[in-house]
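With one protein chain removed, the remaining protein chains of the complex are shown where they sit.
Going by the order they are written in, the chains are A and B; count residues from 1 in each one.
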Amino acid sequence: MTTPRDAAVDLRRAVDSLDEHGLGAQMHAAVRELYPICRSITGEGLRRSLRILQRIAPLELREVPTGTQVFDWTVPKEWTFRSARLIGPDGEVVLDAARLNLHVLNYSAPFKGRVPLEELQEHLHSLPDKPALVPYRTSYYQEAWGFCLSEEQRRRLRPGEYQVEIDTALADGSLTYGELVVPGKQLDEVLVSTHCCHPSLANDNCAGMVMCATLAAMLGGMKPRFTYRFLFVPGTIGAIAWLALNQERGERIAHGLVAACAGDAGRLTYKRSRRGSAEIDRAAVHVLAHCGQDHGIREFVPYGYDERQYCSPGFDLPVGSLTRTPYGEYPEYHTSADDPGLVKAEKLVDTLRRYLEVFEVLEGNRAYLNLSPKCEPQLGKRGLYRSVGAQSHAVADQMAMLWVLNLSDGTRSLLDVAERSKLAFNEVLRAARALEGAGLLRPLAALGGGR
Amino acid sequence: MTTPRDAAVDLRRAVDSLDEHGLGAQMHAAVRELYPICRSITGEGLRRSLRILQRIAPLELREVPTGTQVFDWTVPKEWTFRSARLIGPDGEVVLDAARLNLHVLNYSAPFKGRVPLEELQEHLHSLPDKPALVPYRTSYYQEAWGFCLSEEQRRRLRPGEYQVEIDTALADGSLTYGELVVPGKQLDEVLVSTHCCHPSLANDNCAGMVMCATLAAMLGGMKPRFTYRFLFVPGTIGAIAWLALNQERGERIAHGLVAACAGDAGRLTYKRSRRGSAEIDRAAVHVLAHCGQDHGIREFVPYGYDERQYCSPGFDLPVGSLTRTPYGEYPEYHTSADDPGLVKAEKLVDTLRRYLEVFEVLEGNRAYLNLSPKCEPQLGKRGLYRSVGAQSHAVADQMAMLWVLNLSDGTRSLLDVAERSKLAFNEVLRAARALEGAGLLRPLAALGGGR
Partner (left out) sequence: MTTPRDAAVDLRRAVDSLDEHGLGAQMHAAVRELYPICRSITGEGLRRSLRILQRIAPLELREVPTGTQVFDWTVPKEWTFRSARLIGPDGEVVLDAARLNLHVLNYSAPFKGRVPLEELQEHLHSLPDKPALVPYRTSYYQEAWGFCLSEEQRRRLRPGEYQVEIDTALADGSLTYGELVVPGKQLDEVLVSTHCCHPSLANDNCAGMVMCATLAAMLGGMKPRFTYRFLFVPGTIGAIAWLALNQERGERIAHGLVAACAGDAGRLTYKRSRRGSAEIDRAAVHVLAHCGQDHGIREFVPYGYDERQYCSPGFDLPVGSLTRTPYGEYPEYHTSADDPGLVKAEKLVDTLRRYLEVFEVLEGNRAYLNLSPKCEPQLGKRGLYRSVGAQSHAVADQMAMLWVLNLSDGTRSLLDVAERSKLAFNEVLRAARALEGAGLLRPLAALGGGR
């Protein structure tokens, strides 16, 4: 009989046998391949990127036509980017998006013409407090043209007429996103969502895209209890479009994570869902508490990545966000310094490992009923307890068994047991299995898992 | 259309335009005028003091006749104080209440006669551990005569016969209190109660009396949502009398504050109501948390000022107490050192400001409903969001709007939003108004405000 617990076993095995070196190198190579592509919330760069991810996991590309109404928003015209150059008064090429695609204001309208420096200034974006870095800036919903450049570059601009050559197009087309579903034994879903609209920013979010695709590939080989849905969506509008067009599926989301910033050297950080202590929140907090590393736990705020949409009050889905250094908190964030050197192969693997461990908790968590609830059962006669008594401390798995027996009164799940006992979830799960094997415990359908 | 939010706007404007210097001088002058009057829980000194406050705000004087039964208490005989002198063996005037009215035991029975020092001692009150200060002592409900003097004065008393000349009277009359009602759009009331029975003690409570009268005058020019009731009552018996004679009005008290010790140099302190987290408690704690100064928050204890009565279990009204240094905690408390020099003009204004800010929260607090609850509405197209995106941090009012939208699911008030977001209430209120103006938010009648 295949029981729903198998995926938890598979996930533990996957975690314990992660080939940190090989897998890390492979993921980092994919990050480097994605990095130079000029992505945006629509367009060919986005499609090309998703197709690269298809080599890791069989995600499908979906198209939502321009003009589609998605709640309060409208899918915009599709952006085509060909080239963008700024040529100085003496004819020299000052900026060329072919060298760094951040130079073009993302979603810039096309423009060709001569502009004096004073007028040009209004179309330039730089960072006075980080003078060596080129910022990432967008203008999705207000037609504008522009360039991004370093403050140092800007200061070197001499007066005179500049030739602007922005060869882009805004025309009817569609918004593209990637989707991959790993079917589970239950219809309830675990959502993993990551944004794929940022151009040359390696940690934010080539890293997240690659990690999610790798996760999807690993889960594809298991038979999980939950159905896992991976979404690779352009930020904000992509998540809104998916939610608008898949409302009945959204209702099935039992747990969810927004993935981003998956590869920098900073500590792991979990940002709670709006609900604050949903099972996904407790699972992620538990995994980080036992990860043996410094880590951060944040309360929900209505800012950041697409948890903003999943956690809007009309949905209020149990979706948190597991990242390394959070949104906006590393100095390279949304600048040209977020390049592949910022992403560490071993950190990509570490982030992946924690996602797998969170899934292990979700898969394995359920409530059990102690079938011998009056006094302790005699574990010794079942070979579950050492025979020589009176030693001061119970060994770890005996303690785990005693905790599971004591708390399995039908109102508590294994995650409750792990939280109260401060034992790691997988020790508790192992104890539950041993006790179930000895006929002392019975899983309950109703509690734990699901919502 | 005049909406109920107008008073919150008026209050913010009043706070932002407080004439600290002029108003402080004016309030301090009133404190100095009240200070020398010999007040008690009944009598002419009390009436004279209330009439001085009438020059600030149009409070009305009410009389409750001697012998009126008010719950477990009886309104006592009215005390008339004319003079009190103690003349030494050599004929010199040792104590004269005309110089400092604390010298007479407050509510002292009349007495005239010669008394040897040993017998006199039983009628003297001094403070061995504060030898230079004259204490304030009362004997309201047990007829007694006596003097208060400094320990130093007491030690200088030589043996011999002393002439006691206490010219007071205890006779049928009435207990007087002041009352001022600022009518609001709702019948629910905000109670502000202050005691006015203490004789020459400047901070306790000439300061509170003047601050409350000034508050009442300022509110008089607004059209608040709540009805504001200001009570200037003799301590304990006055509050009990009001509660006994106004039971149905007491039931309308939605929020209340007991004001006292409003002008010393110490930090602001809020003492919670017996309920502990009533809206008034949350409003006051919020205002102090954002006041930018050191401050104190105290749990309720059944001791202190008239919150003892308002928070008795038969009423359990949501009445806290906002003071500077609390009851009994400054060394000058209930002694001759509590003189006008202890009261600072700028502190009177600072205390007043915090009361106005608490009223702003009470007036402005209500629940709203996000009318576009599925995903975020597109603020940009309504001019509520900057157009160039991807900058790291939302500016403050964008954050306030996002918080209001995210939490306005009908179960939370703006104060809830302020508490959770850690933003100041008036930023949240401003955001709610902007969103309401854009048609994205609708105020709910049922929640927030009221009880």
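We take it that a contact is a pair of C-beta atoms (placed from the backbone, for glycine too) under 8 Å apart; a residue touches a chain by one contact, two chains touch by 3 or more.
What you are looking at is a predicted structure, and each value in this text was computed from that prediction instead of being measured.
Colleague: Hey, which of B:216, B:231, B:311 or B:440 is the one touching the hidden chain?
Modeller: B:311
Colleague: Any idea which of B:95, B:207 or B:240 touches the chain not displayed?
Modeller: Answering carefully, the residue with contact to the hidden chain is B:240.
Colleague: For the chain left out of this view, which of A:68, A:246 or A:406 touches it?
Modeller: Touching the chain that is not displayed is residue A:406.
Colleague: Sort through B:22, B:67 or B:302 and give me the one touching the missing partner chain.
Modeller: B:302
Colleague: Out of A:49, A:370 or A:413, which is the one that touches the chain we can't see?
Modeller: Looking across A:49, A:370 or A:413, the contact with the absent chain belongs to A:370.
Colleague: For chain B, which residues reach the chain that was dropped from this view?
Modeller: 70-73, 105-106, 125, 135-142, 144, 236, 239-240, 243-244, 274, 301-303, 308-309, 311-316, 327-328, 333-334
Colleague: Tell me where the left-out chain touches chain A, residue by residue.
Modeller: 370, 372-378, 380-381, 387-394, 399, 402-403, 405-409, 421
As a convention for this text, only the chains that are shown with their structure count from here on.
Colleague: Nearest 5 degrees, what's the C-alpha rotation angle taking chain A to chain B?
Modeller: Fitting chain A to chain B on C-alpha positions yields an angle of 120 degrees.
Colleague: In whole angstrom, how far does the Cα centroid of chain A sit from the Cα centroid of chain B?
Modeller: Going by mean C-alpha positions, chain A sits 53 Å from chain B.
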